[in-house]
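Right, one structure below, let's go through it.
Here the complex is missing one protein chain, while the rest keep their positions.
Order of writing sets the labels: A, B and C. Residues in every chain begin at 1.
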Amino acid sequence: MAIDLDTDYWDKDVVRSEEPKEYNTLNVGPTHPATHGVFQNVMLMDGEFIVSTEQTIGYIHRAFEKIAERRPFYQITPLTDRLNYCSSPINNMGWHMTVEKLLGIETPKRVDYLRIVIMELARIADHIICNSVIGVDSGALTGFTYIFQDREYIYEIYEEICGARLTTNMGRIGGFERNFSDKAWTKIRHFLKTFPAHLKEFETLLARNRIFMDRTINVGPFPADRALAYGFTGPNLRACGVDYDVRVMNPYCSYEEFDFIVPIGQNGDTYDRFMVRQEEMKQSMHIIEQAIAKLDKMEDKETYYASDPRFVLPPKEKVYNNMEALIWHFKIVMGETDIPVGEVYHCVEAANGELGFYLVSDGGRTPSRLHFRRPCFIFYQAYPEMVKGNMLSDAILTMSSMNVIAGELDA
Amino acid sequence: MPQDYIPVLIQTFVVLGFVITTMVLTHFLGPKRSSRAKLENFECGIEGMGNARSPFSVKYFLIAILFVLFDVEVIFMYPWAVNFKELGKEGFLDMLLFMILLLAGFIYIILKGALKWDKR
Amino acid sequence: MSENQKQIDKPSVAEPPEGVSGQGFFATSFEKAVGLARKNSLWPLPFATSCCGIEFMATMGAHYDLARFGSERLSFSPRQSDLLMVMGTVAKKMGPVLREVYIQMAEPKWVIAVGACASSGGIFDTYSVMQGIDRVIPVDVYVPGCPPRPEQIIDGLMKIQELAGNESLRRRHSQEYEDLMKKYEIE
Partner (left out) sequence: MFPIIPERNQLVVTKLIDQFGEAIESHELLKDMLCITVPKEVIHEVLLFLRDEKEMQFNFLTTLCGMHYPEKEQLGVVYHLHSFVNNHRIRIKTSTDIKNPVIATATTIWPAANWMERETYDFYGILFEGHPNLVRILNMDDMTDFPMRKEFPLEDQTREDKDDSMFGR
């Protein structure tokens, strides 16, 4: 029989027989370089296109909420910085603000500005990891090794302030454990001077790169209404075009005194998420500059904690010389301070979205119930719908651009 | 004439010798522990689902074979490029004919759309 | 000057194993030569689950650079890996996966438990976390810390390099090694 040579001859897949198409399953399993964490997707594949995805998570479930019911309030801070361990200071301060809201502690302006400087630094650190890993997943490794130096520099700033690099346990309920040393300030100022140039160079490396644009534009797009229905928050929601930012909608920690723009994208694809995070890094730099300007204008350079003594350890020299301070120190450490009965929900704009703490306390030394509103856990359930019909390599990029952190996913 | 080939023979002998000895040596050297669980294919830590011998679309095979084909074509150009001067004009014309024939084949493939693999 | 002060001042270049050396040649026991080769070409499998994984990213980054120790090439498939670096919490749900990856690794293999969670369950003494990966697979080196600093991870790697360098070729066939495997039911 004469084969008519029309152009899509090959597409008719001559070998395709009539019986139902047989898909093969592909297991993008827990130990997989592309998943940046331990979660599993069993994908039904038609050639290279994904027909359906079935997710399994919980591979590092550590029962945070159960542990939180057994610990006094200030001991829960080390738990929170293992939630989203790429930007742990934000989680710490979110938790401290929740307890301050429950106890009704008013933190002085200086503490608010110090907290804003730290939270914006942590946001930059988290976006550095996410954006450089999008580069790594689309094959551009230089971006990662180049920009990771700045995250090392932020680690050094954390060490100056609280001694730890990654799981910082920074600050206390009502403020900080010590004032920022001058070395910390010089490092922050140095970081503010050098980082914009590195960021611009990193952005020129990827943003207008032909391959990167082809690999990320219109990859895993997600409409705004579906994003809202699936509970998206943070950069992923802003990439879909909804300008919801907790710092603007429900300002906390005196964010209302700062002016910064909330970047939004159009069709919520990987390129939009990348550009939204890049723009957010610039805005965070802008916020830190404003905060430092305000701090320099303030004349008192000493207060670093709220005057409400309930949760603030008295200074050491007082504890050794003064009986009441010793008793007070002991009561706080042993968790015997009086906690009012009540329940409170407070949320913070973490690097991945709205990180909420729902705290119910029945007056005892430990919370009777503490629920973490974890953004990763909520928006990752939309992943099968985002990658349906895309190709596998696009699905990998979509996952890394959503910045799913395993610690926050299965707390 | 043949004694010019002695260095080449020595070279091939050394290369083949090195390859074979290392492969054989590592078999005796490295500890081996083979068990049923070890020989199963690795599915990211989960025991395997389905089998790998399921039918795949033909377009992936086509792309691989076309790559090999044009790769071999480039290999033929190396010796030609090396003594390009000595071969002079008719050597150039011969290679041109060779390239045109393959180019005709390439155009046929492009028009046929065999390289379009990212359409559903 | 005290002993280690001298040690610190004179940077010790990687000293060769003991052997006979002369004009232009160096002879050592076959075991030492193989150990030297293995020591400086360990291919790590980064089993990075949580926070220690991010600290491993810092170790692989340009600042601390694990590549200086010959472990540049990360292999995510156990087939071409000699060193299993378990970094971060391993839940009980993850146990069989970890065991499967360990069993399918190429011989000879070594295991580092990086971080308190991998070594002993760390701060998470809960119903869902496996209290240390040595309940499932034999571990060679434990690196303390939560997360350990990159220098500590590199120190753990150097301990493994010592092990790999001085390991006798017959260790993997010895009875004591077989008992260890029997204890973990790895046939």
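A few points about this structure:
Basically, contacts are C-beta pairs under 8 Å (C-beta built on N, C-alpha and C of every residue); 3 or more make two chains touch, one makes a residue touch a chain.
None of these values were measured; they are calculated from a predicted model.
Every shown chain touched by the omitted chain in the complete complex is listed here: A, C.
Only one of C:Lys93, C:Lys109 or C:Arg149 touches the chain withheld from this view, namely C:Lys93. Although one chain is not drawn, the whole complex shows that of A:Glu65, A:Glu156, A:Glu177 or A:Glu289 it is A:Glu65 that touches it. From the options A:Asp112, A:Glu354, A:Asp394 or A:Glu408, the residue with contact to the chain not on display is A:Glu354. By the touch criterion stated above, the residues of chain A touching the omitted chain are 57-58, 61, 63, 65-67, 69-70, 101-102, 226, 228-231, 242, 244, 249-250, 342-345, 347, 354, 356, 358, 360, 369, 371, 373, 377-378, 380-382, 410. In the full complex, chain C touches the omitted chain through residues 92-93, 121, 125-129, 131.
In this section, only the chains that are shown with their structure count from here on.
Per-chain Cα centroids separate chain A from chain B by 46 Å. Counting partner chains per residue, chain A has residues 29-32 touching two or more of them.
The set of chain B residues touching two or more other chains comprises 44-46. Touching chain C in their complex are the following residues of chain B: 29-33, 35, 37-38, 40, 42, 44-47. Of all residues in chain B, only 43-46, 48-50, 52, 54-60, 62, 111-114, 116-120 touch chain A in the complex they form.
Every residue of chain A that touches chain C in the complex is listed here, in rising order: 29-33, 37-38, 58-63, 66-67, 78, 82, 85-86, 129, 144-146, 148-149, 151-152, 155, 165-167, 406-407, 410.
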